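Note that one protein chain is taken out, while the other chains of the complex remain in position.
Chain nomenclature is as follows: A, B and C, assigned in order of appearance, with residue numbering initiated at 1 for each chain independently.
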Amino acid sequence: MSDFEPRIVAFFCNWCTYGAADLAGVSRLDYPPNFRVVRLPCTGRLNPKYIIEAFKRGADGVWVSGCHPGDCHYIAGNYHARRKFVLLHHMIEAVGVEPGRLHFSWISSAEATKFQEVAREVVEKVRASGPNQSFRKAELDLGLAEVA
Amino acid sequence: MHNPYLPYPVRIAMIRVETEDKNLRTFKFEFLNPGDEEKFAYLPGQFAELSVPGQGEIPIGIASSPTEKGSVLFTVNRVGQVSTFMHCMKEGDIMGLRGPLGHPYPLDTLKGKDILIIAGGFAVTTLRSTIVWMLQPENRPKYGKITFVYGARTPGLLLYKEEWSDWQKRDDIDVHVTVDREAPGWTGRVGFVPAITKEVCPPPKNTAAIICGPPVMIKFTQPVLEEAGYSTDDIIMSLENRMKCGLGICGRCNVGPEYVCKDGPVFTLTQLNQLPKEY
Amino acid sequence: MAEYTVKDKLSFLKAAAGSGRRLLAPSSKDGRVRLAEVTPDRVAFDYLNTHLSPKDAFFPQTEKMLAFHKDAAKPGAFVYQPLGLDKIQPTVVFGLRPCDARGLAVCDRVFQNDRFTDPYWKTKYEGAVKIGLACQAPGPNCFCTAVGGSPFGEDGLDVLAFTKGEGLGLKTLTPAGDEFLKGLSGLESGGAAGEMDGLKKAAESRLPGPLDLAKAQAAPVMEIYNQPHWKETADRCLNCGTCTFFCPTCHCFDIQDEENERGGVRMRNWDTCMSWLYTIHGSGHNPRPTKTERVRQRFMHKLKYIPLKQGGACGCVGCGRCVQHCPVNIDIRAVAVDMSK
Partner (left out) sequence: MTSLADLNQNIQTAARRALADGRAEVVFGYRQGTAPFTAAPHFARTPEDCGQFVWTSFARVNLAAYLPKYPGKVALIARGCEARSAVGQVVESQFPRENLYVIGVGCQGMVDPEAVLAREKRPIREVTEDLTTINLAGDGWTASLPKAEVLRRNCKTCVCRTPKDLADEMLGGDAPPLPADDFADLKALAAKPPQEKMAYFKGLVKDCLRCYACRQACPLCYCPVCFVDETRPQWLGKSNDAMDTFTFHLLRAFHCAGRCTSCGACEAACPMDIKLREFNRLLEEEVQKDWQFVPGASWDQKPPLTTYRPDDEADFIK
């Protein structure tokens, strides 16, 4: 397990967490490089299928982060998103995905330190959950002698 | 056992952007394995499945003539996943070619007849193949007068400019190229294909018409020909439908009892009149 | 052809399984009978028919056909190669119901049509000895006799068997069937055909009489196509496609590529003409835009187009699965009656 480096897909709101990640970088705040960021205009844009698609393609964890409630650039995008998160969070765990794989956070663009902390926490929790083997599509079996 | 699902591997030898909107590109393929070209023996009017590994297949009419040895030409419109992917491929890339599929135009039964060829937009591909084939010195004497009507919305959307410009200079084919509206620099005909057809179509006696174009063009050209006295046996059309296998098995190109892929794509109007308009 | 009897079903199945062929037979799993590779002792006999049609033994729901790799250092990068054909083993299929065997024969004439042969189908279908099990107690939704079949029908079978006490009566129908039974031990010659006639008549008498399809099959395509009843039938159709997935003669498929960074696979999957996606063109034009056209296509295909293309053979074999499973009770028998009005 020690050499397992998790691969995490992160969906960040353009107006806050994405900026926080930038600020953390500029401020030389060290955080683990295990996630690939998909920039969203708002967490309200997050379709649940994106999260499942990430897992389906083999992501070990997914992290969704947006603006604090009340701070949405589009007024209520994250309020709507929050209700979706409640159901998704419940559903994903209820069907047997380890609780440490899916994370949500509110991080404003000024909160570089929080970003650093959450990033570390997310990566550590996903690392502790181990490689995603059950909630992903099986590796395509090419069945060819050349690549066996 | 021959596996008709297995494409012949080909290399993209040349890519040419055909139209000003860059949505049409002509691909020239060369077979990777010697001997495959002979196996891929085709006639004008047939089509093939272009197979892009990992993306899928698209059925496209063969634009080259079997008389043009060494390679096969296809002109591909960018619409779906496979064609869009193809538009991003480079010369030298490897893909596949499966076919030839379908039936060709009835070149044998057309012998001795005057031929009227009507094309609209990018549906001209298999008709380019037909004309190139018919204009070959060994084939040309088999047919009477050849009239070619070709229209597109704008001059920039006309395919194969060099070729039809050359044909315009010949005296063994009448070429009428038209665009829908006046355009800067365009000195040719202006008008819709049905109107031009009405003007230039030869007398119906001993003439057969081959039509290929968008549904709206066919809808308005068909009555012109019928009015001019063409019998429905002499109006030949090529259909397209969504296809997958191309072998008359997978089912989706069904038009009535016929499979467009296996029993067509070439049908006479007489045949089509007995079939549902499910194309 | 020859006839045999065996005293004990199990010893016959053991002999069949020991013939060097894989034994496919109906067996019960999770309370449902299906055709699967089984050991002789697990073969079911008390079933009306398998839940799904047996077509998946020859035409699985998902079948990998070709594969390629992307490793430029090795030969054949990006070139598709056939997959699976060399792994197909000869089989003996026991327990096909005559309706389903007839359905497979309809599919066979599509997969091996006048121009092309599908090697994936042919290898499996022709590589199998098909032993039918006659229906001595047809089910409530069965109507094979209505569409030209019989509970003791012989189309598409190499051997027809029927239950005879604890044993079986067997009648060979093809050289392949003859050959197979000759090689098995424990069979006694004769003693089947006489009894079979009586059983056949008894079973047939419990099934409905023939549907009158003559008028629908003689009329021009467009006359039936333009009948007014299609819309009414389609009104309640959900376009769910259950009928097509369960039908032993529905053979439509979709071809899909899936890839990863190492290579890709081309596979075919069952498809259904009930889906709008089935026919839609890249341009967005759909030749069958509403459920009326799609419903009409399915029934025209079964009752009009297949007979036209296959010398009169009906595309419906009367297995009754669509009648049983259709959530809105669209009954192909009622449609056939409408088509013949």
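The definition used in the following text is that a residue touches a chain if its C-beta (ideal position, glycine included) is under 8 Å from a C-beta of that chain, and two chains touch if they have at least 3 such contacts.
For clarity, every value in this text was computed on a predicted model and none was experimentally measured.
Asker: Sort through C:81, C:112, C:227 or C:256 and give me the one touching the missing partner chain.
Answerer: Per the contact definition at the top, the residue touching the missing chain is C:256.
Asker: Could you tell which one of C:75, C:140, C:198 or C:311 touches the chain left off the display?
Answerer: Of the candidates C:75, C:140, C:198 or C:311, C:140 is in touch with the missing chain.
Asker: Which parts of chain A face the unshown chain closely enough to count as touching?
Answerer: Residues in contact with the chain left out: 48-49, 52-53, 56, 69-70, 76, 79-80, 82-91, 93-99, 103-106, 118, 121, 134-138.
Asker: Going by the touch rule given at the top, which residues of chain C touch the chain that is not shown?
Answerer: That gives, for chain C, the contact residues 30-31, 48, 61-62, 137, 139-141, 235-236, 238-242, 244-246, 254, 256, 258, 267, 269-272, 275-277, 320, 323-331, 333-334.
Keep in mind that, in the parts below, only the chains that are shown with their structure count from here on.
Asker: In graph terms, nodes being chains and edges touches, is this line, ring, star, complete or other?
Answerer: Line.
Asker: Of all the other chains, whose mean CA position lies farthest from chain C?
Answerer: A
Asker: How far is the middle of chain B from the middle of chain C, if each middle is the mean of its Cα atoms, in Å?
Answerer: Here the centre of chain C sits 38 Å away from the centre of chain B.
Asker: Going by the contact rule already set, what residues in chain C reach two or more other chains?
Answerer: Correct list: 68, 81, 258-259, 263-264.
Asker: For chain C, which residues count as touching chain B in their complex?
Answerer: 65-66, 68, 77-82, 85, 110-111, 113-120, 122-123, 220-222, 225, 251-259, 263-264, 266, 268, 271, 273, 278-283, 285, 287-288, 293, 297, 300-301, 304-305, 308-309
Asker: Which chain B residues qualify as touching chain C in the complex?
Answerer: Where chain B meets chain C, its residues are 1-7, 9, 32, 51-57, 79-80, 83, 93-96, 215, 240-242, 244-245, 247-252, 254-257, 262, 274-279.
Asker: Which bits of chain C are touching chain A when the two form their complex?
Answerer: Residues 64, 67-69, 71, 74-76, 81, 83-84, 258-260, 262-265.
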